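Of the protein chains in this complex, one is absent; all others appear in place.
The block that comes next holds subunit A.
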Amino acid sequence: MANADAVAVAASPEAIAARLVASRYLADDSLATAIFLAIRLGKPLLLEGAPGVGKTEAAKAVAELLGRELVRLQCYEGIDAGHALYEWNYQRQLLAIRHAGEHEIDIYDDRFLIARPLLQVLRAPERRVLLVDEIDRSDHEFEALLLEFLSDFQISIPERGTIRAATQPIVILTSNRTRELAEALRRRCVYHWIGYPDARREAEIIMLRSGDVAEATARAVANAVQEIRARPLAKPPGIAEAVEWANAATILEKGGSPWPEAFRRAIGVLIKDEEDLSAIAPELGRIVDEALG
């Protein structure tokens, strides 16, 4: 099913989790199991979650643990086959036709073919991992196209015939759930919902991802962020923002600001919305004090 080296790496969910830590990504058991199953069953892995919980980071970590290159296809509204599969280099084709004059020329030769992410992965599935990022941003037509790709791992180019993957590629899809995905797509995937981590795990993540943040700082940041997320903000802070906040506060503290003050002054990297800032400002002192204490 999946290729041999990937299977060797994915011996068990625990092995995956350990390797993810080595790639500086802390996965809970459930995510490690989902990654393990996706690799071993040869199915795409669908990750959903709120913005900033580390979906794309998870994909990067998986590529790293397998020692493969990550090919990222960022979805957006209006993305089509020309951006995802392949495109002919029309200008070069036209030039080649003119250059050839009376000679015969194959204008559907490899050198005129521009491989887009899906085709790139299909050509070297043992060296690449495909990340289809934010698939909820694309429209239904593209989802249908992707469905075809994910079920057979082949692409038909009318001028060239069908290109098939030698082995099953490893594919990761992410979605922010701004739109419901088609049932057919979900069905084909191994599914995992990434939620916000609890304070203890978040502190561990901050320690792992940031430069030199003291453990006490990481724990205080994690507690304060949990508290802030519980409020109805326009944009609840993600994990990435929490890491940045810890970093920024540490830098400020080294520059001479005392602790609670450093957190307050660095709040701009955590909350990036003026209204949220003014909503949280009166309580920030209390939240930080409680988190520190």
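Here, a residue touches a chain if its C-beta (ideal position, glycine included) is under 8 Å from a C-beta of that chain, and two chains touch if they have at least 3 such contacts; residues count from 1.
Basically, contacts and distances are computed from a predicted model.
J.: Out of "Tungstate transport system permease protein", "Chemotaxis protein CheE", "Branched-chain amino acid ABC transporter substrate-binding protein" or "VWA containing CoxE family protein", which one is the UniProt protein name for the chain not included here?
T.: "VWA containing CoxE family protein"
J.: Looking at the full complex, which residue from A:Ile157, A:Leu208 or A:Leu233 touches the chain that isn't shown here?
T.: A:Leu233
J.: Can you work out which residue in A:Arg19, A:Lys43, A:Lys60 or A:Arg116 touches the chain that's missing from view?
T.: For the chain that is not drawn, the touching residue is A:Lys43.
J.: Going by the touch rule given at the top, which residues of subunit A touch the chain that is not shown?
T.: That gives, for subunit A, the contact residues 13, 29-30, 33-34, 36-37, 40-41, 43, 48, 50-51, 76-80, 82, 87-88, 90-91, 93-94, 97, 107, 139, 141, 176-178, 183, 186-187, 190-193, 230-236, 275, 279.
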